[in-house]
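Below is the structure I would like to discuss, written out as C-alpha cells.
The complex appears here minus one protein chain, its other protein chains still in place.
We call the chains A, B and C, going by the order they appear; numbering starts again at 1 in every chain.
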Amino acid sequence: GGADDYFGAVIAADGKIEPRDEMPEAYRKSLIRQIAQHAHSEIIGMQPEGNWISRAPSLKRKAILLAKVQDEAGHGLYLYAAAETLGVDRADLYEMLLDGRQKYSSIFNYPTLTWADVGAIGWLVDGAAIVNQVPLCRCSYGPYARAMIRVCKEESFHQRQGYEILHVLANGSPEQKAMAQDAIDRWWYPSLAMFGPPDTDSTHSAQSMAWKIKRFSNDELRQKFVDMTVQQAEVLGLSLPDPDLRLGEDGHWAYTQPDYDELFTVIKGDGPCNRQRIEHRRAAWEDGAWVREAATAYAKKREGATV
Amino acid sequence: GGADDYFGAVIAADGKIEPRDEMPEAYRKSLIRQIAQHAHSEIIGMQPEGNWISRAPSLKRKAILLAKVQDEAGHGLYLYAAAETLGVDRADLYEMLLDGRQKYSSIFNYPTLTWADVGAIGWLVDGAAIVNQVPLCRCSYGPYARAMIRVCKEESFHQRQGYEILHVLANGSPEQKAMAQDAIDRWWYPSLAMFGPPDTDSTHSAQSMAWKIKRFSNDELRQKFVDMTVQQAEVLGLSLPDPDLRLGEDGHWAYTQPDYDELFTVIKGDGPCNRQRIEHRRAAWEDGAWVREAATAYAKKREGATV
Amino acid sequence: MTTVDELLALGDDALIAAQRLAEWTTRAPELEEDVALANIALDLLGQARMLLSYAADLERAGLEGAGRDEDALAYLRGEREFRNAQLTELPRGDFADALVRMLFFAAYQRELYAELAAGPDERLAAIAGKASKEVAYHVDHAIMWTLRLGDGTDESHRRAQAAVDRLWPYTFELFEDRPHLREAWLAAVEPVLAEATLDRPEDGRFRPTGGRKGVHTEHMGYLLAEMQSLHRAHPGASW
Partner (left out) sequence: MTTVDELLALGDDALIAAQRLAEWTTRAPELEEDVALANIALDLLGQARMLLSYAADLERAGLEGAGRDEDALAYLRGEREFRNAQLTELPRGDFADALVRMLFFAAYQRELYAELAAGPDERLAAIAGKASKEVAYHVDHAIMWTLRLGDGTDESHRRAQAAVDRLWPYTFELFEDRPHLREAWLAAVEPVLAEATLDRPEDGRFRPTGGRKGVHTEHMGYLLAEMQSLHRAHPGASW
C-alpha cells in the first residue's frame, strides 16, 4: 500500500519516521519493545548506584552520584515519552516491567559491593551503553533518535565521572587500588555481555538492521568497546581480567567472549539481584499508590471547582 | 472483720501476705499499680540500651549488653507474674501501658546518645534502681518480695558492668574520657529524680510505709544513693555535675535537688522519648498480633486433635 | 561576626536534610518525583558544602597549622558534635512526612536565608542569596503536595494530618536562635494547612530541643553510621 511505500522510501532515504506517519505494525511493536526496555533499564539502573548515595565517601562524590542517578530518572522519562508517541501508556509499560513481560538490561542484576563498583559502572557499563547507543542517535524513528542524542550526551559525562572515580582509587592507598581492580574484575564480562549474544545467535538483529533501528551488529559494537577500553585500562594502570587479550594485526584486540550461559541465566530471571530489583520497584510503586490517588483526586476537585 | 485482722496482724508481725490471703482492696490496687509500673519499666527500659546492641564496640561488650537487655525482659516476666497473682491479666496491664493509663519509670524517656550512656545507665540508673529496690525484697507482699530478690541480684551485676564500661572509658583516649563525662553529666539529675519528688510532695508514701510496701522515704533513699555514688565517681576520676556537692558533718553528702519541673514534664508525657518508647512498644505488639493469633489457633487445633 | 558554631548549625541542617531526602531516590511514588526530590536534595547538599567550607575556613583561621575541610566536618565528627535541628534527622517516614517536613523546613529556610542575605557577613550573604532562589522552589513544591495530600483522598488526608501532628513539635527548635522569624513562618505555613483542610496543631508542651548543642534523637546515630562508614573505613584516603 501507499503507507508502506512512504515508510519504505523514508527508510531508504535515511529519513525519520514521525509519530503520525503510518508504519508497519511489526516496526511499531519492535520499537515499543526496544524503547520500553531501554527506559526500564534506566529506571532499574538507578538501584545499583543509588545503593551508594548515602555512603559516598566525600560530599563532592555524593553530589555527583546523586545527580547521576537523577539523570537516569530523567532518561527514563524521555524514553517513556518516546514510547508513548507509539500509542502506549507509561503505566502499562510499567506494569509489564513489574510482571516480567518486558525486560531491562541484565547488567543491573549484579550487586554493587564496594564504592569502586560505582566507578566501574560509570566507566564500563556506561561506556558499553554509549557504544550501543551512539548509533541509535541516527535511528529511523525520530522521537527515539532525538531522545538518544540527549541521553548520549549525559552518558558520556557519566562515563568520565566513573573513570575519574577509578583513577583516584588506582592512585590511592593499596586498599583503594585493590578495590578498583576487584570491581573491574567483577564488571568486565557482564559489560561485554551487554552487547547481547554473538551475531550467530542474535534473533532480532537482521530485521532491526533493515529498518535502520540498529546499525551495527552485536559483535561489531562489542569489538569497538573492547578496543576503546583496553587503552583506557592501561592509562588507569589496572588490568582487565582476560589473559588472552592481545592486539591483532587488524588493529583490533582479540578477547575472550563472556559466558553466555551465565548471561541467559540472568536474562531468565535467576541472576543475583533480579528478584531484589523488581521487588524494590514494586514496593516503591505500591507504597506510592495512595499518593498518586491523592494527586488525581485533588486534580478532579480543582476541575470541578473551575467549571 | 476477721480478714482485716489477719492482714493487720501479718503486717504488724513483719510477715508476708500471700496471693490467697484476704487483703484490703486498696492494698491490692496499690500493689498492682506499683508492680505493673515496675514491670513496664523493665520492658520499656530495654529500649535505650537495646539501641546500642548492634553497635557495641567489641564482641565481649555486645554479648554482655545483649545478656543484660535479655535479663530485663526476664525481670518483666517475673514482675508481670507477680502482678498476676493479684488477679490481673498481663495483656490488660500491657494495654494500660500502651494507652497511657499506667506509667513506667521516667528515666527511660531520655535518649542514649553515645556508648558511654550504656555505662552511665548501668552505673547510675541501675544503681538508683537497686537502692530503691533492695528494701522491696522485704516488702509485705510475698510474690513481689521474692521477685525482687532475684531482680536485685541481677541488677547489682548490671551495675558493676556499667561501672566497668565507664572505668575503661575513663582510662581510655581523651575522646573516650570525654564521652564518659558527658554521659554522667546528662544522666546524673535524671537518676536523682528516679527517687520521686521530695518527701514533702510525695502522695503515695505514707500509706505504702504503713503497709510495709515501702520502707524508706524518697529523700532517705536519694541520700543513700548520693553518698554511695560520690565515692564511686572519685574512683572513676570523673565528676558529678553538681558544684554544690559537699560532705556534711553528719557524714552525708549535701547535693542539689533535680529540677522537678522537668521531671513532671517528662512524667506527663512530654519528655524527649515518651512518644518514641510507647510507639516502639505498640509497633512490636501490633506487628506481632498475627504471630500470637497463630500460636493460639495452633494450640486449639492440637487440643481438638487430642480429644 | 558569624561563629563556627552558627555555620555548623546552618550547614548541618542542610546536610542532614539532604541525606534524609536522598533516601527517597528510587523510592518515590512517581518518576517525576524521583527527579524532583533528588533535585531538592542536591540543592541542600550544595548549601551544606558552601556552609561547611566556610565553617572550616573560619575554624582554620583561628588555628595553628592545618584544619578541617568540608569532608572532615561531615565525615569525622561524632554525633555530639553535630548541630542540626532534630527535625532534619527524623526517619524518612512516608511521603506525607517527607513533604510536610519539606514545607516546615523550607519555609523556615526561606525566612532565614532572606535575613542572612541582607546581613553584614558578605560570604554568608552570598551563600544565602544563592540558596534563597533554590528554597523558593522547595517551598512551592512542598505547598503543591501538601494541598494534594491534605485535600486529596481520605487516606492521604489522614496521613498528611498525622505527619503535621508528628512534626509540628519539632519546628519550635528551628526558631530558638531567631525567635523573630516564627511569625513570618506561621504566616506562610498556616494558610497552606488551612487550604489543605489540615488542622494546625496546638502549640503544646512537647518541644524537642538540643540539636544545636549536639543532643539528638536516637535516629541520628544510625544516619551517621551509614553516612560516615566508607569514609571512616579508610582513614586519610582521598576520593
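The rule is simple: a contact is a pair of C-beta atoms (placed from the backbone, for glycine too) under 8 Å apart; a residue touches a chain by one contact, two chains touch by 3 or more.
Because the structure is predicted, anything quoted here is derived from the model rather than measured.
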### Task
List the displayed chains that the omitted chain touches in the full complex.
A, B, C
### Summary
Out of A:18, A:201, A:270 or A:286, only one touches the absent chain, namely A:270
### Summary
Full-complex touch with the removed chain, picking from B:47, B:223 or B:265, is B:47
### Summary
Cross-chain touch to the chain not pictured, restricted to A:37, A:70, A:114 or A:208, is A:114
#### Entry: For subunit B, the residues touching the chain missing from this view
43, 46-47, 50, 53-63, 66-67, 69-70, 73-74, 76-77, 80, 115, 165, 168, 172-173, 175-176, 280-281, 283-285, 287-298, 301
### Query
Residues of subunit C in contact with the chain that isn't shown?
78, 221-222, 224-226, 228-230, 232-233, 235
### Task
Provide the residue numbers of subunit A that touch the chain removed from this figure.
48, 51, 55, 111-114, 175, 179, 182, 186, 265, 268-270, 272-273, 275-276
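One rule holds in what follows: only the chains that are shown with their structure count from here on.
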### Query
How many angstrom between the C-alpha centroids of subunit C and subunit B?
37
### Task
Give, as an integer number of Å, the spacing between the C-alpha centres of subunit C and subunit A.
34
